[in-house]
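A single protein chain has been omitted from the complex, and every remaining protein chain is retained in its original position.
By letter and in written order, the chains are A and B; residue numbering begins at 1 in each of them.
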Amino acid sequence: MVHSFNRRHFLQTGALAGAMATMPGFLNRPAQAQAAALNVFSPLPPDPAPPGAAKFSEEAFAKWQADNGVSVAYETLAWPQLHDRMATAFASGAAPWDITYNCGWVPEFQSFLTPYADNLPKALVDDLPPTSFATTTVDGKRYGAVFTLSLLTLFYNKELMEQAGFKEAPKTWDEFKACAKEMTRDGRYGFVLNYGDPAGIGGTASYWMTFLQQAGGKVYGEDGLPVFKSDEGVAALQMMVDLMPSTDPGSISYAGINDATNVLLAGRAGMMMNWPFMWNAANDPKQSQIVGKLTSSVLPAGPKGSASIDGTDAWTITKASKNQEKAQKLIEFYLDAEVQKRQVLDTGWLPIRLSVLADPEVQAKAPNAAVVLEQAKHPYDSFVTADYNQVTVAIGTEVQKALQGGKTATQAIADAQDAVTAIVKRRG
Amino acid sequence: MSFARLQHGGPLRQTVVAAGLGLFVLWSAGPVLWLILSSLLQQKALIAQPPDLGLRNFTLENFSTVIGAAASLGRGILNSLIVSVFSTALALTLGAPAAYALARLPVPRANAIAFLILATQMLPGIAIAIPLFIVISKLGLIDNVLSLGIVYLSFNLPIVIWILRGFFLGIPAGIEKAAAIDGAGIFATFWHIILPISLPPLSAAAVFAFVEAWNEFFFALILTRQQAQTVPLVIANFAGQYQTVFGQMMAAAVISIAPVIALAVLFRNQIIRGFADGMMKG
Partner (left out) sequence: MITTFEQGRRRTGLFFVAPALMVLAAILFYPIADSILLALQRVQLAGGAVTQEWIGLANFQRLFADAVFWKAALNTAYFSIAEVVLVTLISLGVALLLNHPMGRSGLFRILLIIPWAIAPVANAVLWKWILNANYGVLNGILKSLGAIESYQVWLGTPFSALNFLLAVDVWKSVPFVALLMLAGLQRVPQALYRAAYMDGAGPWQSFLHVTLPTMRGVFAIAIVLQTIWSLRVFDLVFVLTRGGPADATVLLNFLAYRVTFNFLDLGYGSAIANVIFALTFVLAALYVWLLWPREPKGAR
């Protein structure tokens, strides 16, 4: 049969071509089948959670999904169980998520993550505190982006402090001890903290690391071996031991930060170290008996100044994700200035962007933001490594023994260093 | 002393028993009372020293919040019901014949097999969680209530077999002989004669399997994602890192106990009789 290019064919082909050309974006968009799906693994509110999981910026989120042709599904879980589920999934090689939340576990899960943060837009990176990438950088590559500025600062009950005769927060270790001592009376204690769980960020070992940096020490040397068996290490632990008479005796049994927070909110303790999130809880009349009396300040300075640790709530992208670019765009959305502003105004989690932190509306709603910014001018290394859990259990257990009077600070630090050396050496 | 007096005891024994019962009520019900009270109190009252039981602190807010976030608790209860019922039904279907065979039929090395079945309980769940996850995820069955029900057989089936085996061992031999004389085969005997008289221990085994499946946490954590979350997981979701609203968690716990208590009330007689008959004769 001869293919005759007759008028009918010509009209049909032309009609088809015309129809296709009118389809939106046919000529100028790269071939895309249909909406991509992103799976995000995140904690449940009130722990730090993204828009959609937590109630903020929901319209903007819906718009972003529509604009980018992405549908985002959240898999949420209570914070204490996150690590277990991530560990199981990674161990089996079947991690179904594109984006996961990460809190100090980046070096641990490094082989399963993508170092996408090296490719973030310069404008965004410039608006972030440079040291915020410290806990998500491994071997010089950035694997995650912290999305909330969460550093330990000092929170105290203004009324109790004034009753004890102090007009402002302690600025040095000596003032700290004196203040705590004065506030310990009438069944109340000057200080409370959760020493019950040795592990992780927010565990006993990490609190000691705060004091360690205030004394000018650090955990690891250049070769990766521990170097904290030093005057600084012992001084830091000794400071915690010295505070014990003024510390709520239940502290050794408080396994979570909220146990300690409750004591302060009930008005039976004067001071504690806590994360910025505490501000909201303290001013919630349903939970707190000290509404309006809470103030925060920079942590008291040790011999070498003030220091803190980074709560390091970050977003990471899994290597197995099939939508690396979309995932990165989603994280950039989470870090968008307007979204960050709603994050603090609606949920109480401070933004990480410096420009948003400086916004007067934000500063009005979260007066502790200025304090956290100030704290960020001092060191806040969390010393995370691949063995962070094991190391903090080893150090934290020794710290607990010293706090209970079972060992001297010197002995405890020495034993802790031996244990950590064994751990590091075993990794090889 | 009359026989009745031997059974009831004199005034002294009756006082001791009464005191004992009182202590028992306190011991059993005390913490549960606190569970219920906490679900009705504001957080502020719970952290007071001592907890503030003033009337103005009581509120239904915890319940309304939990029910308002109804999606997850409701789905959790539905999932738990499906998993527990499915797992219990499977455990009975597979376990009853097996228990009968190990008790009454000349299966070679029956005692060793029975002990081996019990031995599968002895490896902690921690150890098999990751390999189990690998298998289940390769089969594509993660986050699936039915597959979770089957996995639960791993701890329900052995105990069901042991409870039922004990009962079957105690049945008089004459029953089967009589059935055989009437021409009934083994399966017919099992189905028409043995099972009907075994309803109490079957109920007991069913309740046990149901409660254990209802309360299981660790495998549910590992093998589910969002869709198949069971009640223990939903309740655990109330304990966050930075905050635990205790009252809400207790409200969720109260709501989730209800089906189990309902079952217990319905089957209370069967449970006791069932355990009674499920014991080794002797």
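Here is the rule we use: a residue touches a chain if its C-beta (ideal position, glycine included) is under 8 Å from a C-beta of that chain, and two chains touch if they have at least 3 such contacts.
Source: prediction; values computed, not measured.
Peer 1: Let's see if you follow the contact definition: name the visible chains touching the chain that is missing.
Peer 2: Missing chain, whole complex, touching shown chains: A, B.
Peer 1: Among A:Ala60, A:Ala94, A:Ala255 or A:Ala320, which one is in touch with the chain left out?
Peer 2: In the full complex, the listed residue that touches the missing chain is A:Ala255.
Peer 1: Among the options A:Ser71, A:Thr131 or A:Gln404, which residue touches the chain absent from this view?
Peer 2: If we include the chain that is not displayed, A:Gln404 is the one touching it.
Peer 1: Using the touch rule from the top, list residues of subunit A that touch the missing partner.
Peer 2: The list for subunit A reads 83-84, 87-88, 90-91, 107-111, 138-139, 195-199, 248-250, 252-255, 259, 262-263, 266, 268, 386-387, 389-390, 393, 397-398, 400-401, 404, 406, 427.
Peer 1: Touching residues of subunit B against the unshown chain: what are they?
Peer 2: Within subunit B, the residues that touch the unshown chain are 1, 3, 6-9, 13-14, 17-18, 20-21, 24-25, 27-29, 31-32, 34-35, 38, 46-51, 90, 94-95, 97-98, 100-108, 110, 113, 115, 117-132, 134-135, 150-151, 153-154, 157-159, 161-162, 166, 168-173, 176-177, 186-187, 190, 204, 208, 211, 214-215, 217-218, 231-232, 235-236, 239, 244, 246, 249-250, 252-253, 256-257, 260-261, 264-265, 268-269, 271-282.
FYI, only the chains that are shown with their structure count from here on.
Peer 1: Centroid from C-alpha atoms only, then distance subunit A to subunit B, rounded to Å. What do you get?
Peer 2: The computed centroid separation for subunit A versus subunit B comes out at 39 Å.
Peer 1: Show me the residue ranges of subunit B that touch subunit A in the complex, using the header's touch definition.
Peer 2: Those residues of subunit B that touch subunit A are 42-44, 47-49, 61, 129-130, 133-134, 137-138, 142, 221-222, 225-226, 233, 236-245.
Peer 1: Across the complex, what residues on subunit A touch subunit B?
Peer 2: These residues of subunit A touch subunit B: 43-44, 46-47, 73-81, 84-85, 88-89, 91-94, 96, 187, 202, 256-258, 261-263, 265-266, 268, 275, 277, 281, 285-289.
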